[in-house]
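For this view, one protein chain was removed and the others were kept in their places.
Up next, subunit A:
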Amino acid sequence: MTVTPVLVLLDHAPDGSLRPPVRELLTLARGVAGEAGVHGVWAGDEDLDAALPVLAAQGVSTVHRLVTAADVHLSAVLADGLEAALGASGASLLLLVSSFDNKEAAARLAVRTGAGVVTDADGLTVEDGAVVAHKTVLAGTWTTRCAVSAPSAIVTVKANAVPAQDAASPSSPQVVDLPVEVRAGSTRVRLVERTEHAASGRPDLGSANVVVVGGRGTEGDFTAVEELADVLGGAVGATRVATDEGWIGHDAQIGQTGVTVSPRLYVGAGVSGAVHHRGGMQASGTIVAVNSDPDAPIFEIADFGIVGDLFTVLPQAAAELRRLQG
């Protein structure tokens, strides 16, 4: 067991609320942390008061709040902050939500500190004193366990890796301001503009428990897809064809070059299951496919496949679910 604390980056929205996967990471962190417990690192000017009750319930002992005039949205600046937080906490394991910006910071940190880094983990254990990350690779077709042999480890963790659970006994987290010395090189990139994506009112695609996806088969009409997503409390995703056609925003694209999802439930409607798309969803817990073509490749990986017309199957499923839920 590690005697040093485990440090978790506390990703949060502009209103200061924690991103949902952070609770999962904190749950994982407690599982491997031992006596030294779990620390958080807060990057950004947002007020963290709203997050404190969650952090207390998760048993976080200390939150290192980065203090810097530089913009922590720049991954090099974030890396500077995380380096400081690793120093202040003495942690030898850092967990981050798997996102492109977090991976950028992880890469820089690994180069600087000599840490071993594993991305897109869906589980974590400590074996013989070494951090072992579990992950699926090659578009969800293989599972691996990967040990970090360096003295310190950085692991980025996918959403829905574990169910979030509160600690057995809550803590009262201590918030400590941590001044960050920003390297001269870190502010060479200038952030000209940053536009936060508008909230859809639905869960975040990347971390949703349920994702309903529309492809070319929707012919641009996402009503049935959205209706089923709303009954299931899920997010709406799309194939690249649907986003390229402009039927839905590019943020909705799932696949190797879009968002990677691994929800408990994936429903694909009018989606053929091209390899580029599968790379972003094949690790989902349960896969449901509705497609009028019995030879569509998505049926090869579906737990429940329906050969049928999405415009009749989806509304019927939504209506029946509403009835069953009363």
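By definition in this document, contacts are C-beta pairs under 8 Å (C-beta built on N, C-alpha and C of every residue); 3 or more make two chains touch, one makes a residue touch a chain; residues count from 1.
Here is the rule we go by: contacts and distances are computed from a predicted model.
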Please identify the absent chain by the protein name in its UniProt record; candidates are "Sugar ABC transporter substrate-binding protein", "Paraquat-inducible protein A", "Copper resistance system multicopper oxidase" or "Electron transfer flavoprotein subunit beta".
"Electron transfer flavoprotein subunit beta"
Touching the hidden chain in the complete assembly: which of A:L7, A:V41, A:V157 or A:L314 does that?
A:L314
Residue in contact with the excluded chain [from A:V6, A:L28, A:L55 or A:A139]:
A:A139
Listed in rising order, the subunit A residues that touch the chain left out are 13, 73, 75-76, 79, 99-101, 103-104, 106-108, 110-112, 114-120, 127, 132, 136-150, 185, 188-197, 204, 206, 210, 232, 250-251, 256-257, 259, 264-265, 275-276, 279, 286-288, 290, 294, 299, 301-309, 312-321, 324-325
